[in-house]
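Questions regarding the structure given below will be posed in turn.
With one protein chain held back, the other chains of the complex are shown just where they sit.
Right, chain A next:
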Amino acid sequence: MTRAALLVLADGRFPAGGHAHSGGAEAAVRAGRITDAASLESFCRGRLHTSGVVAACVAAAAALGVDPGQLDRAADARTPSPALRVAARRLGRQLMRAARATWPSPELDALASRFPKGAHQPVVLGLAARAAGLGPLDAAYCSLYEGVSGPATAVVRLLGLDPFDATGVLARLSDDMDRVAQEAVETGERVVTDGVDVLPARSAPLLEIGAEAHAAWAVRLFAS
C-alpha cells in the first residue's frame, strides 16, 4: 500500500479524460436546477448517494479481484441511460490507457483485450488501483471523489461559480464520502462471497433523463 500512488490516481490531472465530463452538471445547469453553491451541493450529495455509491462499490469489488466481466454487466444493468453507458465506457477506455502506461499489469492487459471498446470506468478504476498496489478503500475513495469533484469543477466553468465556494462544497461532502467509502468496501467484500447481485442499485431519475437530453444537444461544453 502506498499513499503516494493514491494521490497520483486521485489527482484531477491524471490523464484519464475526466475533465471533459460534467457528471450531469451541464444538463442540470441548463435546466435551471443548479444555480449556486447550495444547489450544487444538493446535486453532488444526490449523485454521491446514487450513481456514486454504485460506482464506488463496483470499484471496491474490482479492487478485491471480482471478475470484471460480471461487474461490467452489473454496471450496465444499473445504468439504464445509453448515453451514460457510452460515457462510462469511454472514460473506462481512457483510464485504461493511462493506467497501463503508469502501472503496467497483466490484469489490466487482460481487461483491455476483453473490452476493446472500454469497460465501465469503475471496473477499470478498481483494477488500476490493484495495479498501483492500492486497496478497495482507496478505489472507493477515488471513485467517490471523482464523482463529485467533476461536477463541482464543471459548475465553476458553467456558472462562473467562485472556485472557493465549489471547493467548500466538496469539503462539506467529506463526512458522507467517508461513510459511503466504508460501506463500499463492506459491499465489495460481500460481492466476493455472494456475487454481484448484492451491489446497490440506487438511481437518480433526473440524472438519467438529463443525460439523454444532454446527449441530443448540438453544442455542449462537456461530453456528458
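Definition applied: a residue touches a chain if its C-beta (ideal position, glycine included) is under 8 Å from a C-beta of that chain, and two chains touch if they have at least 3 such contacts; residues count from 1.
Following the convention adopted for this analysis, contacts and distances are computed from a predicted model.
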Per UniProt, the name of the complex member that is left out, chosen from "Holin-like protein", "Branched-chain amino acid transport system permease protein", "Organic solvent ABC transporter ATP-binding protein" or "Urease accessory protein UreD": "Urease accessory protein UreD"
Those residues of chain A which, in the complete complex, touch the missing chain: 24, 28, 31, 33-34, 39, 42-50, 53, 73-74, 76-78, 80-83, 85, 176, 197, 199-209, 212-213, 215-216
